[in-house]
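Data first, discussion second: the structure below is written as structure tokens.
As you look at this complex, bear in mind that one protein chain is not there, while each of the others sits in place.
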Amino acid sequence: MSVVDEKWEPTVLAFCCHWCTYSGADLAGLNRMNYPANIRVLRVPCSGRVNPQYVLTAFNKGCDGVLVCGCHPGDCHYVSGNYYAKRRMMAFKRLLEYTGLEPERFQVRWISGSEAGKFRDTVVDFCEKVRALGPYTGGAVSLSEGLGAGAELGVGAELGVGAELPQGGDAQ
Amino acid sequence: MKYAYFPGCSANSTGISFTLSADYVGGRIGLELEEIPDWCCCGTSAALVTSADLSLALPARSLALAEQHLPGLDVATPCAGCFASLKGAQHYVRRGTEQRAHVEQLIEMPYAATAEVYSFLEVMAQPEVSEQIASQLTTGLNGLKVASYYGCALVRPADVTQFEDPENPQSMDRLMELAGAEAISWAYKTECCGASHQISEPKGARLLVERIFADAAANGAEAIACACPLCLLNLDLREAEINATRQARGEQPFDIPIYYFTELLGAAMGGSAKQLGIDRHFWPAEALVQRAVSPSPAEPVLDDAGLKPDSADAPAAAPTAAPMAAPMATPEQPAEPAAEAPAAAPAEAAATPATAVAKEVADE
Amino acid sequence: MSRIGVFICHCGSNIAGTVDVARVVEAARSFPNVVVADDNKYTCSDPGQQSIKEAIVEYNLDRIVIASCSPRMHELTFRKMLKDTSINPYMLEIANIREQCSWVHKDIEAGTVKAIDLVKMATAKVDKDTPLFTTTIPINKRALVIGGGIAGMQAALDIADAGYPVTIVEAEPSLGGKMVMLDKTFPTMDCSACICTPKMADVGSHPNITVKTLSEVEQVSGYVGNFEVTIREKAKYVDYATCTGCGLCETKCPTKVASEFDQGLGQRKAIYKPFAQAVPSKPTIDAAHCRKLTSDKCGVCEKLCPTKAINFADEDKLTTETYGAIVVAIGYKLIDWGALYGEYGGGRYSDVISGLQFERLVNASGPTEGHITRPSDGTEPKTVAIIKCVGSRDPEKGRSYCSRACCMYGAKHAHQYLDKVPDGRCYVFYMDVRTPGKGYDEFYMNTQHDGAVYLRGRVSKIFEQGGKLICKGEDTLIGKQVEVAADMVVLETAMVPADAADRLGSMLGVTRDKDLWLSEAHPKLRPVETNSGGIYLAGTCQGPKDIPDSVAQASAAAMKVAILFSKDELESNAMIAGSDASLCNGCGACVNICPYSAITLEEVTRRENSRMVTRQVSRVNPGLCQGCGACTVACKPGAMDLKGFSDEQIMKEVEALCQW
Partner (left out) sequence: MVQILDLSAATQADLGSVAAIAKSAGVDFDDCYQCGKCSAGCPMAHEMDFLPRQVIRLLQLGQYQEALGAHTPWVCANCMVCSARCPQGVDIAAIMLSLRRAAKRAGLRPEKETDIFDDIFVGNIRRFGKSNEAVLAGMFNLKSGHLMQDVLNAPKMAVRGMIGPKLHSVHDKDAVRQLVDKCLAAEKAKGQAAQSGGEVSPS
């Protein structure tokens, strides 16, 4: 890791589903909990809406860590979206790790609307780990190279990433 | 139809009649058995209670030898206890690479658990084998009321033995029906005979045997068919003693001879009591089977009797059958002692070598 | 080029306390296409809203960002506000700088930087917003109730009484379901027939209710307010318009068949009414057993019928009608214990019977006219063993759940037996006694006082010996093995979902749980709704329950239908998925992933590369789509997108965060 600017602050993006994690985050606010200000929540209707391509873009454009959060398995507001998200994101995570991404930089968590404390703890823990890792410097080149290799292994093909963006893929 | 043969320790001793009768039936239907070279004892429950590793290693050793020397052959064993031990080791190894490595490290031999393990009952219950058996029948059993007794080891645990319904198995019943017997419905098909507890806990274990007889008798059984040498020994050897106790209590004694299912199949094929080892039982068993295979005028013979050279023996022997109201005293010695046994061996002759070795082992 | 206005809220000191609002306003002014940025003390207040409205006019804005509290708080407020302006209500994004920023951070610098980022992301997103429109869906005020048991009848009566037409589809030849088979009902011991058959008659004669017996739902399409339902009415071989229900045919029919209604303990004819009080009170012919229909002999019923109602050429009739709401009330069946419990004889002993068989035995209109006798020899059993939890709470052989009603009907059976056979002995094997309900535990205690002996322990084995059924159990309270030599054994078996549950559930887009019970939308707060709009659950199809609970749920479902029908039309969700036919390759991945069955493949003919091409493309039904977006990720060619959360919008948000 290169020398880190002392004023460097990690950029952490969290995709949160509207029904569970986003409202859990709101509850954390209502309860005036404290957590690092590095987190930026991007609201999606459902964790099943999160295309792996968004995550890829986030890392490519300079995010240091990405969280995907949804309802607990079985509690999805849209019946089954988080199951698809789980399968998709787990496969995608393996692929990212294959490209050399530290596993701590990309996490998938299930946090309900009542779990404000869990949201806080997750953010605290995640930001801490990303901070410890330092800035993500893999950049676009390393990721696409890695994904190209991953695609040969058939992992990328399954996800529909590694091929031409911007259209995403699926992990059915 | 060829199998790697695991005879089990009882094949040439207490289970001799199983061996004789299975050989006879096997010979008639073209069953080929090749003995696993240098197989050893499966360890049975003694190994299980002593060490889990030992209960895996002993059967795995024999199975590994079969895999090595008799590749491509499935394993067949007459004894239900051996079947359970072998199946247990096979099942364990098939659970995963870790388990396989564990067993291979114990026996210091490769063992991939590729071959299937079958009991003789399963072998004979296969549709094509049953057909073969049917084609060899001569006299049939003429409605002999048989309680098919499966015991524990064939049926439990079901996921390991992969046998039939552990509560109400049917394969032996079907074979008995095939041979012309009436397979009675009863409730003790898969209840325990007490196994080795008949020696180590005799007082408590006798009750198990008595209950089995009682249910068979209550359901009208004339005979019990077994697929395990230990089950048979526990019933056959203890019937007289149990009857004595019952009489002392003023209860009705039983008179139910116990057969290996292969003995009954063999008899239905025209095999003689001597050929099948039926003359070696403790509770007299010849008379009933002879009566059963005698064609009664009312019921026509099941199959073409002309095919069978031995078929003439059975009716000839019928008049000599002992009266059915058997005395409660210990039955007489068989008229024709088996050829392998020393003729008219004195009691001490049998006991001495055993006791001598026993002392030697005990001294170690 | 869009014209964006950004409005930052102080929320008093709630936001301004940790976020330097002025800096955020300043930063916002530098974002692309931002025409105006301003702040407000309380944006949600009337003056706050007014100032935005004025800015929209003044700066000719076509979209706005409001940085304030959570969109879960005021998104709807601000959308409503936009309705009075020139801007489409969906040309709005909210940056959550209160709950997820000012309230959770203490450092002003960090909070301000974050707030700027959040506004940045919202601005990037709003730039790609497009006007969205809701549509209205008409509501057909006719309800379909599937299942004519007590729950279905109750729901139908309530909906019909509210003034709406109802159709009941019942698979059996008569209404009544399981309840009408029962003798008495706990804990009050009302005669089931006395309280159930009047309901059947009410349903049969209600001017708003159409009853279709021997019928099933063949196909369902459409969505809330507009279900197209195809119903198969099976051939009855009797013309109900002319049949008077005189019953002459039934008395003369020569063919006897084991009666389903009597659970195999009695017989019926091949032309039959399942029971005397059946509704409709007219017979049907069992085609599988009728001599005329199987071998073209007999036909005596046809010859005898005074109204010439017999029609051997009758065929199944398919009808398709439109309904606005569907109540599913298909009930339960009892677990097939014989196939699972070899240790209880596996069905070989005719005197080991199920609880429902006992109901028929003890029922005055049953095959024994209410005399409790053994099915095997017709003698009165002097010792009866009742075994509870057969198939329930047994994950190995049956189901893991408690079937809820068995503790009570087990006690009822013990009570009924001891009532009819006063010198009899009754042993009840149980694991726990669960009697939560009004008067329930008192009933159980009374049963013990009646003389029922409760033994805590499961029975290991039942076998026949000497004409008795030996039940081997353990009294776990004393720790001893016990044996009961019974003349008859009653197994209180588990309730399991009806056979049709899985097929119907998938047809209706209603999820099933691990045991195939139909799932309600929320286990506590939405217990009668399903995840499919306009489809409601009543009774045991949703899970085991007793009669009072089934009736309560049925009335609740009926109320939900009445609420729906109280409106003339529904507003659809605007933020739904849409497919671009030019990109769609017709692979159908979206169809498979959609939990609402909202997507279908349709054949279209369109010009592509200057040729006319006919192919399959996906189409989203706006009435069904709930806007989850699962389909968008599944779509390989990228044809599917979600309005309001489009791929482009989300990508722009990500880019804005990192690169602006």
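Here the chain labels run A, B and C in written order, and each chain numbers its own residues starting at 1.
Basically, contacts are C-beta pairs under 8 Å (C-beta built on N, C-alpha and C of every residue); 3 or more make two chains touch, one makes a residue touch a chain.
Computed from a predicted structure; not experimentally measured.
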Worksheet item: Which chains here would be touched by the one that got left out?
Response: B, C
Discussion item. With the missing chain put back, one of B:M1, B:C41, B:A134 or B:A244 would touch it. Which one?
Written reply: B:C41
Practice prompt. With the full complex in mind, choose from C:D38, C:E260, C:E321 or C:E474 the residue touching the hidden chain.
Written response: C:E474
Fill in: Sole residue of C:V459, C:A589 or C:A639 that reaches the chain not shown, by the stated touch rule
C:V459
Discussion item. Among B:M1, B:L54, B:A134 or B:A244, exactly one should touch the missing chain; which is it?
Written reply: B:L54
Fill in: Residue of B:H69, B:R156, B:R174 or B:R246 in touch with the missing chain, whole complex considered
B:R156
Response to the item:
Contact residues on subunit C toward the hidden chain run 343, 393-398, 431, 456-461, 472-476, 479, 481-482
Worksheet item: Touching the missing chain, which residues of subunit B?
Response: 9-10, 12-14, 16, 38-41, 43-54, 57-58, 61, 106-107, 152, 155-158, 166, 190-192, 194-197, 199-202, 204-205, 207-208, 211, 237, 280, 282, 330, 333-334, 337-342, 344-347, 349-351, 353-355, 357-359, 361-362, 364
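Here, only the chains that are shown with their structure count from here on.
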Worksheet item: Drawing the touching chains as a network, do you get a line, a ring, a star, a complete graph or other?
Response: line
Response to the item:
Most heavily contacting pair of chains is A-C
Discussion item. Need the central chain here, defined by C-alpha centroid distance to the all-chain C-alpha centroid.
Written reply: C
Discussion item. Roughly how far is subunit A from subunit B, centre to centre by C-alpha average, rounded to an integer in Å?
Written reply: 65
Worksheet, complete the sentence: The distance between the C-alpha centres of subunit B and subunit C, rounded to whole Å, is 56
Worksheet item: Using the average of all C-alpha atoms in each chain as its centre, how far is it in Å between subunit A and subunit C?
Response: 35
Worksheet item: Which bits of subunit A are touching subunit C when the two form their complex?
Response: 9, 11, 13, 18, 22-23, 25-26, 28-30, 32-35, 37-38, 40-46, 48-54, 57-58, 61-63, 77-81, 84, 88, 120, 160, 166-170, 172
Discussion item. Help me check something: in the complex, which residues belonging to subunit C touch subunit B?
Written reply: 341-343, 346, 348, 461, 463-466, 470
Worksheet item: Which residues, counting only subunit C, touch subunit A once they are in their complex?
Response: 70-72, 96, 98-101, 103-107, 110-111, 113-114, 117-118, 121, 511, 531, 575, 589, 592-593, 595-596, 626-630, 632-638, 642, 645, 647, 650-651, 653-655, 657-659
